[in-house]
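The excerpt is restricted to a subset of chains, each kept in its original location.
Residue numbering begins at 1 within each chain, and the chains themselves are lettered A and B in the order written.
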């Protein structure tokens, strides 16, 4: 569950990235977040991860009160969240396999589980053949899919994806969103930032539009996919 | 932390050495150089103090007795002298021995002795070695109060030379060792800092996916420890070579050796065990600590 109460973010250079935003995403929801470039979508995500702190307002993520969260507890918070960053953020010194497995290793997961789970998620995103490649040896779309696999691997409570299809062709994009949908069906809350209106139109669901740091629109729309 | 995690982190540490081989090599070199500098400074210090000790032990206070002292008085004076504190050793030196030695020493002035004939104008004496030469004046004033003593000749100038030399050398060597420690600390901390700095992105990303500080640090720690250990091995080898070379050069300098005393040199065999241990443990420890400290900054960012 994600809850923001009257949250504002002002960056040190004076940019008001978020302006009194209140928002609640319940457990098991699937929400698209859309909005123009620079509207504050990634800022919202940084807040949820406690990568930055809100200038004012309260945030609760998966039961963690972020305002009062101690530094030491941040890893625990982050382990409940799977995240696909807009700029991928893969560890360049690790292979694809290790990039994904790392998330399990930090949680002390048993080795046999890692050995089963990692190939499974690599398969989900179609990267089984790239296990031993390093991020530098991947195409843009492949890196993005590694990032998606990494976010999925530890079965997070909340999955946040920031433009997870920005570098992927339309066919694959649909597959990815369908993957996220099926994960959502199993109970994971999903929040997906995207600027591809076609995807949103097709799948429908809850759509949150952020414009200039404010929530301009937050409604549930029918997807065209269901009609076809 | 489970065993599998510890194993994984250890493997990571080992792998990182190779992955970041440029950085590892830099740390290795810097640590090696630092260890060699500090090690050789300490060895030099040991040798110099042992030499000073050796030269010191050659100092002699001569107590001249009144002319024609009889055996009884001789024994009495010897007894008192032996009971004085700060006396390392005491030898009786008869006037006959003294005369012969003088004649030998002054062979340029043979004429002088010929004119004397069999007449021996010298007196009996005790040759005394002082334990702590900085306490010499006190000991001598105690001797002066003994009955039957004609004169005391003490190497005041020599002693003051030695104490001063020791003061200066202690200063210089302490400063040297300190300087080397500071130098080493500066370059080691800078190298490990830069090494971690160049991987700050990696560290940041690890934190994003929920890695605890310990999880990030352990591989750095192991990496530093292993690098440090090998630097210790290298430093040991270099120190050994350098030390051996210097000793060989010294051995060819017979007169010099004679003056400073052959026995006062510390041979490698005498110290190789503590040295090996200090180098290896020291290297591993400094390497590990350096890495652990340098990660702190980027881990909290």
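Here, a contact is a pair of C-beta atoms (placed from the backbone, for glycine too) under 8 Å apart; a residue touches a chain by one contact, two chains touch by 3 or more.
Quick caveat: nothing in here was measured; it's all calculated off a predicted structure.
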Whole-assembly formula, with each chain kind represented once in the display: A x2, B x2
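Here is the rule we go by: only the chains that are shown with their structure count from here on.
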Between chain A and chain B, centroid-to-centroid distance (C-alpha), Å: 63
Complex interface listing, chain B residues touching chain A: 1-2, 4-5, 8, 16, 19-20, 199, 201-202, 204-212, 215, 300
Chain B-touching residues of chain A, taken from the complex the two chains share: 49, 51, 71, 74-79, 83, 85, 89-93, 102-103, 105-108, 110-111, 150
